[in-house]
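Dropping a structure here in structure tokens format, bear with me for questions.
With one protein chain held back, the other chains of the complex are shown just where they sit.
Letters A, B and C name the chains as they come in the text, with residue numbers starting at 1 for each one.
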Amino acid sequence: QLRIDVHSIQWKRVLDIESRFLRHIVVGLGGKAGGIPYESGFEITTASEIAAIHALALDLMDLKRRMGEITVAYNVDGEPVKARDLKAEGAMAILMKEAVKPNLVQTIEHTPAFIHGGPFANIAHGCPSLAAIKLALKLADYVVVEPGFGADLGLEKFCDIACRVGGLKPDLVVLVATAKALKRHGGVRRRDLKTPNPEAVERGLPILGKEIENVKLFGLLPVVCINRFPFDAEEELDVILDYCGERGVPAAVSEVAARGGKGGVDLAKEVLHQLERRRADFRFLYPLDLPVEEKIRTIATKAYGVSDIELLPEARRAVRRIRRLGLEGMPINMAKTSLSLTDDERRKGLPSEGYVLRVTDLRPMTGAGFIVAYCGEINTMPALPTHPAAERMDIDEEGRITGLI
Amino acid sequence: QLRIDVHSIQWKRVLDIESRFLRHIVVGLGGKAGGIPYESGFEITTASEIAAIHALALDLMDLKRRMGEITVAYNVDGEPVKARDLKAEGAMAILMKEAVKPNLVQTIEHTPAFIHGGPFANIAHGCPSLAAIKLALKLADYVVVEPGFGADLGLEKFCDIACRVGGLKPDLVVLVATAKALKRHGGVRRRDLKTPNPEAVERGLPILGKEIENVKLFGLLPVVCINRFPFDAEEELDVILDYCGERGVPAAVSEVAARGGKGGVDLAKEVLHQLERRRADFRFLYPLDLPVEEKIRTIATKAYGVSDIELLPEARRAVRRIRRLGLEGMPINMAKTSLSLTDDERRKGLPSEGYVLRVTDLRPMTGAGFIVAYCGEINTMPALPTHPAAERMDIDEEGRITGLI
Amino acid sequence: QLRIDVHSIQWKRVLDIESRFLRHIVVGLGGKAGGIPYESGFEITTASEIAAIHALALDLMDLKRRMGEITVAYNVDGEPVKARDLKAEGAMAILMKEAVKPNLVQTIEHTPAFIHGGPFANIAHGCPSLAAIKLALKLADYVVVEPGFGADLGLEKFCDIACRVGGLKPDLVVLVATAKALKRHGGVRRRDLKTPNPEAVERGLPILGKEIENVKLFGLLPVVCINRFPFDAEEELDVILDYCGERGVPAAVSEVAARGGKGGVDLAKEVLHQLERRRADFRFLYPLDLPVEEKIRTIATKAYGVSDIELLPEARRAVRRIRRLGLEGMPINMAKTSLSLTDDERRKGLPSEGYVLRVTDLRPMTGAGFIVAYCGEINTMPALPTHPAAERMDIDEEGRITGLI
Partner (left out) sequence: QLRIDVHSIQWKRVLDIESRFLRHIVVGLGGKAGGIPYESGFEITTASEIAAIHALALDLMDLKRRMGEITVAYNVDGEPVKARDLKAEGAMAILMKEAVKPNLVQTIEHTPAFIHGGPFANIAHGCPSLAAIKLALKLADYVVVEPGFGADLGLEKFCDIACRVGGLKPDLVVLVATAKALKRHGGVRRRDLKTPNPEAVERGLPILGKEIENVKLFGLLPVVCINRFPFDAEEELDVILDYCGERGVPAAVSEVAARGGKGGVDLAKEVLHQLERRRADFRFLYPLDLPVEEKIRTIATKAYGVSDIELLPEARRAVRRIRRLGLEGMPINMAKTSLSLTDDERRKGLPSEGYVLRVTDLRPMTGAGFIVAYCGEINTMPALPTHPAAERMDIDEEGRITGLI
């Protein structure tokens, strides 16, 4: 009766298991008793649109409404079939009724924290739940939010999607830098990352510069946090500190990993100092009423620093469908590798002059309320290595677990 | 390196979701990145061999050992590939470390009960966990265990599998009878079951007689519990009581559903009375050293009352493999419909003279420690109806849930 | 627009290639450009209903009409979708316009013969084309027809299907017997068949008796042709001759294979002698107005000598559909192994007392005009052996071919 087009089923099943074998499957086989055959696949649970909705919903009713708005498929006339057409949103909301509540945990030093919401940043906006952030804002003077990935991805999505939906106005951005990551962008191979190499750190600095620039694009105050590793050389950290100093960007070394809360006091003081001294002037990177392609171009050229974007044929068809369905006013959620400013994870450092980012496909997430723009090769079902970590795990009769890390 | 034969992969993935679309699938598509193509399917979680192991394991180490013994596949030489060959049992045991502990709940009248273990009785032994039963035996004077389905299936599996593994010796069996079920076996159509019809109850009684006989086959004391429904007519219940009376089988009407614990006092007294008066002489239906086919024949002819069994070609091949692998000493777990004493769910009442039960396939469950004998058409992945119950479920902003029942 | 049910597509593609890999396939994958996914398979060309139609059509227009009547699929309401609903019969007839004409060949002794029509006897009626037989009847005094397989299959199908459609009245049946085949039915293993063993021939004779009986069932005159192999022992042939002699059945040894036409003179004389002396009284085995199940039972009990038949659930459903569609008046085409009188190719000799033949499925071939009854495991796509004959074939630069036989 819903006249669903088997080629337009958007909804994939999810599992909290990583398996390349479930990426591409044909379901519905075995004759009549097996349903109708169609090509499908599994995604990991966090890649589900429900994970994104969970992190954007303001309360249970908003969650239910958004889940009802999920586009499950298109019918043979190209019109969306939504979860509410399947009368599924009530049952879904029942399943999620506890999950919608922020859950409070504490660090081993008893600092309270919410760990709530984890949409897969590869494909969703990758930020903690708005419900948790809003609750935290009522409970504390300062609230620190950790979006997934760097200032090209996590920061952009937090500002343009989460803050827009939640009406949030952030003030300051703590940019985490490590000598190791800068060396990687400076051309050092993975296995040599623990060897001191201040020159390579130097070569990697432009990417830190880009991230600082991104913070300013949103009208926010940057503070660079240099996350110290035990194998970092003093000269390497100095290179970073000097770079920030020359540009007037506040910076501090954090030793939280080694020394706990004490190791972060310098950074915290610097953050408070900046918040007292200066005022942020938060703004979005793009207005919602730009055409879809322009919104993507703005993000790509401004936040990633590439020269232009190109929509491949599939993506162009998707833009036409989005326009036809009147969905072009939603914000953009970039699905892009986090290992490069470009869509090619092997390209380190700043994008080369003239680099064109390729958008392979677009998909309106009508429940989450954004349009995912797929760039390069993004995978929503990870594969296990030849020897998965599980092989080394064990538990003895006293219940002692080994091999987890 | 394991040289797995793609046609001999025994292990299916499971999900706690009912979907005909996942019964028969082809996984591993999409080229090299998608793994190796093979035909597979999903089962519901309770149909997993792990659910059976969980209900038979005596402690965490036994659970781990048994999970390591699961036959995941056969290699190209026909030798079993076990979960421990994949080094999976440690990680599996970690995941199950809390699940292995019996969980105590209480009724609304505060009677304690363990709800622990639920292997799918269609395909596994369908009894609560041995761990819970054994713990209960230490805590209470009388322990009531509820195996899935009737005295042909649940009772037989409890006695021949669970009691054998756990060294248990039951005393008495409460056989639950309803006028409704007897009318169904007496030829009444589903929609007419609420209309009083003592003659139909009468016609259905032979099946109760068979169940009573089965209890005695195991050397146990039967007490018939007549579970009263609001629409039952007094004459209908009398028919059952008379039948038991004539045969000297103790019986009592239970009104627990309507009146709570009070409604079960008569039955409880009768049970205690019998336990004081008589002694059970528990025995198994078959010894483990019979050939596989003979064990199945014994169960089918004695517990179901059919004339004989026939092994279809696939089952004959399986018997040869079981013998070759030295696994013929395990008990048999019958996978058979619960809606008939035969393998054909439409046949009501006692099996007709000369009825031959067909065994379509056999599968050694080397972790659980039994051989599943598939009879008729048994499905391990249920399908949803055209209008699943979920369509009627909802939750409002106060969190009030409707439509669950 | 045809509202075809993807599960009810009856029509399979065919290829003149043997490959197990094409038996079960999923087609229509690869997204929208690949069509609609469904489960299918390839059959070898002779297994196509078109091959059967070709051998039954009286002329091109009859061929076209019959091809238009082929049931390609069923729609979602269970009504047949025919080739003419796809407007395919015109184009099909164009492709077949030359193939419909009988083609005359000659033996190396210049005896004329038609080789025309070869429907796969496993699944179709396995007789040469009616067009060729009828043309031959106009051109010669005696016409010899060779239907596929023995007097249980080929003879029955020739009489009950081909003769019925073509209005033919045969007179006499030449039953070909070999010492080798009788030894096989007498329990000799394949590798020992060339060793003289008159006792085994003796043990195999009841099957020859059954074939003789079958000839008489159709009111026809039997002549046994003993096809001599170079390794046959004289005593073995004598055993057969004696058996026929005792029963008054004419018999002659044929040495055509070794000596050409000369080797068949005795047999030919015997055939002519019988035709002069006696008159056949041809009759069908069953009338068309029997219920489908009765027609099958008649064939199975009379022509095969089994005790009864059993329709498995799929076959019962098919009977109901055939009745609903008003197709029960068509003759039956048995799809059964030719290696046994039963449906189990390993059972040699006469069927054992009480043997029940299993009918697994039925399919109305509305173009050919018969109902195929599938018994046991019949395959319409043969598989190649590990080392196919092709491996030994070669051709040299002079065009000399080796390895064909």
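Rule of thumb we're sticking to: a residue touches a chain if its C-beta (ideal position, glycine included) is under 8 Å from a C-beta of that chain, and two chains touch if they have at least 3 such contacts.
Since we're looking at a predicted model, the values are computed, not measured.
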Consider the whole complex, including the chain that is not shown, and state which of C:88, C:193 or C:217 touches that chain.
C:88
Could you tell which one of C:146, C:281 or C:391 touches the chain left off the display?
C:391
Using the touch definition up top, pick the residue from B:32, B:110, B:387 or B:400 that touches the left-out chain.
B:32
Where does subunit B touch the missing chain, residue by residue?
6-7, 26, 28-32, 36-39
Considering the entire assembly, which residues of subunit C contact the chain that has been omitted?
13, 15, 17, 19-30, 33-36, 39, 41, 59-61, 64, 86-88, 90-91, 93-94, 97, 383, 390-395, 397, 399, 401, 403-404
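The criterion applied here is as follows: only the chains that are shown with their structure count from here on.
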On Cα atoms, by how many degrees is subunit B rotated relative to subunit C, nearest 5?
180
Averaging the CA atoms per chain, pick out the one whose centre lands closest to the mean of every protein CA shown.
B
I'd like the Å distance between the centres of subunit A and subunit C, where a centre is the mean of that chain's Cα atoms.
66
When centres are defined as mean Cα positions, the distance from subunit A to subunit B in whole Å is 46
Could you pull out the residues of subunit C that touch at least 2 other chains?
26
